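One structure below.
Every protein chain except one is present and positioned as in the full complex.
First chain written, first letter: the chains are A and B, and each begins at residue 1.
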Amino acid sequence: MRHSRRKVLKAGAALAVTAGIPGRAFAQAGPVKVGMSMPQTGSLGAGGQAALVALRLWVDDVNQRGGLLNRKVELIAYDDQTNPANVPGIYTKLLDVDKVDLIIAPYGTVPTAPLMPMAKQRGLLVMGNFSFQVNAKVQHDMWFNNAPWNNASSWSDGFFAHGRKLGAKTVAFLAADQEFAQNLANGARELAKKGNIKAVYDQNYPPTTTDFSSLVRGIRAAKPDMVFVMSYPNDSVAIVRAVNEIGIGSGVKMFGGGMVGLQFTPIMSSLGSLLNGIVNYNSYVPGMKYPGIEDFLKRYAQRAKEAKVDPLGFYLPPFNYAIGQMLEQAVNGAKSLEHKQLAAYLKKNEMKTVVGPIRYGPDGEWANARVVQAQFRGVVDKDVEQFRSPARQVVIYPDAYKTGEVIAPFEKARKAKA
Amino acid sequence: MFFSFELLLEALMFGVLLGCFYAAVSIGLSVSFGLLDVPHVAHPAIMVLGSYATYLVAGQGLDPILSGVLLMPVFFVVGVLVYRFYYESFERRGTEAGVRGLAFFFGLAFIIEIGLILVFGVDQRTVEAAYIGESLELGEYRVPYRMLVAFGVALVLTFALTLYLSRTFTGRAIKAVAQDEPALRLMGANPVRIKQWAFGIATGVSALAGAMLIVVGPVEPAIDRLYIGRTFCIVVLAGLGSMTGTLVAGLILGIAESMVLMFFGASWAPAVAFSLLLLVLGVRPQGLFGR
Partner (left out) sequence: MRFWISAAVLAAASLGLALSPVNEYFFYAAYVVLTFVVLATAWNILGGYAGYVNFGTPAFFGIGAYAATVLFRSLGAPLAVQIAAGALMGGLLGFGVGMLTLRLRGIFFAIATVAVVFIMETLMINWRYVGGATGLQLLRPEVIAPFENYIRMLFVVMAWMGIAAVAIARYVQDSWIGRGLRALRDSEEAAEACGVPTLKLKLFACTVMGGLMGAAGAPMPMYLSFIEPASTFNLNYTVGALGGAIIGGMSHWLGPIIGALLLGSLQQIVTVTISGEVNVLIVGVLLVLFVVLAPEGILGLLKKWLPFSK
């Protein structure tokens, strides 16, 4: 009688305990805190908001699987407003007040630049987030970027190669005076020289410039064959509008190249038909086959709708999700949160992510670049869903992903039907 | 830098349009600082407030310039209240109002700017209208309509204000109070009420200036810092209190900026207004048409 009562009591207790735990039980050591600054307002804001949705999706996914080392993962993200001056304070707070275990870089070269010396001085592992050559001067050996480019060549080769095919001999450079554009501009100038392309116009502008009519007039007067623009979202939009207002000249064969922001869904839908003809870089356009990406985009779209953010999620979200995946593989592989061990693991192994396999070169960038140059065609105004069709962004480089030939000159391509 | 006659002409044309726009933006300051001697460093901030108010009203579907006009009476009242507060706190008491008055308006400018950031965020805001984004084609040249609209409104505004100050009774009273306050008091008019009225008008005009600002280009809360230089440069160059002077000074600044932009690059343009200001203060502080 007593035995059975004890048994019932024990069973009842066990039942009560397990009924109280929702899902998996986490270890007692407290959560694994992942900290970052993410530009959610300011020039990069639209992209940053979408990226954050993808990261939060990964956090939920990994917690479903039991977290990292059996501890729940918690993401702490502050808004740096695309202002590099805010970044040192935010990361100092993350490290010394919030006491995070792992850090991710902010989205974008400009906010990431101030983080690099700090990370090197404190010996921290940094997961990069779509920066371009931001580690070139500091040369921190625990830096791992998630972007499909490595050096300037990987980015600009496609643009110049096509220009040469069309018979272009001259180029106009227009670059914002900030870390991203200047890194790209330095590389692009070298490539133009090597390719015997003459720069007939080369101007930097302060990142706060809002009126580009004078600059566009200057470019037009120089009569270049190609116009290579390196700009951030606010300026990219203003430049596209200025070109539409003032005109860039009928002799320009190709326009675009390094304009950040023309990949953000809100900007694409607000510019609409003004985008037509522009040849610009991208990380992913519909039609590119990465294993698992279609499924990711579907799940992302649901979360994006709730968060009232970019519903398509093409440019940044898959690559931000990949950061999470890489951290997960490194932590599970090294079985530790210690930065040096994680860095060693990331250097040696190939990561499997929703954007394909990623292997790192010695500088912390991808060993094999995968940037595409695509031309906008047949875009109409005020339609977000149209961008799901591969025909809207025709990939002209590299050959592995090519879907069409570039239409030149630029003015003709602006009017071409899809 | 690339030089050609066409570019020069285009830069000149753009400079004229830009200059008139700058003049319209500074005319409120010509009244409040030029005529009334109020150290109104918050003038650009109130103008940016006008831009955001226009953004809200135009977001309901109204034309931005019309929204600006509709906001003028609202800002008039705001101006009267601000002046009243300033007068009661500083001018009346008279003691070292200089430091405190300046600090007050500077603090006010900051409060407005940060208030806008907290409410709207740091993102750029724009308005839409049929004339924004299209240009007028004059042969080889293309002139953006938004600049023409701002130019037109600026001319009308300057003309109207000049007429008001010289032809109407209150207008002349405002000029009188600027010239000789005790004499006006002896004549039986109340100078405080007149100054209050004038400050209200200056603030009301700023609402329309704000509307023009957001038509010409995107605005964000910190844009007032750049306009401190432009507005004060114009008001000082004009000579305190001269309305036609404001237009001329505006044109000079607009053309100067446009030339620097075209031939020296966009990175030098922000310093033009401030350098011109220092030059005027050093060489001829009473300005071109000063009293």
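Convention: contacts are C-beta pairs under 8 Å (C-beta built on N, C-alpha and C of every residue); 3 or more make two chains touch, one makes a residue touch a chain.
Bear in mind that the values here come from a model prediction, so they are computed numbers and not experimental data.
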item: Per the touch definition above, residue among B:L8, B:L56, B:I111 or B:V156 touching the missing chain; value: B:I111
item: Contact residue for the chain not shown (choose from B:G171, B:G204, B:G229 or B:G254); value: B:G229
item: Candidate in contact with the missing chain, chosen from B:A23, B:V41, B:V80 or B:A178; value: B:V41
item: Residues of chain A (touch criterion as defined above) contacting the omitted chain; value: 83-86, 88-89, 92-93, 95-97, 113-114, 116-118, 120-121, 137-138, 177-179, 182, 204, 206-208
item: For chain B, the residues touching the chain missing from this view; value: 33, 39, 41, 89, 96, 98-100, 102-104, 106-108, 110-111, 114-115, 117-118, 225-226, 228-229, 232, 236, 267-268, 270-271, 274-275, 277-278, 281-282, 285
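Methods note: only the chains that are shown with their structure count from here on.
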item: Distance from chain B to chain A - Cα centre to Cα centre, in angstrom; value: 41
item: Complex contacts: residues of chain B adjacent to chain A; value: 2, 4, 6-7, 10-11, 14, 121-124, 133-135, 142, 144, 216-218, 258, 261-262, 265-267, 270
item: Complex contact set, residues of chain A against chain B; value: 41-42, 45, 81-83, 177, 201, 203-206, 209-211, 213-215, 217-218, 221-222, 234, 238, 241, 244-247
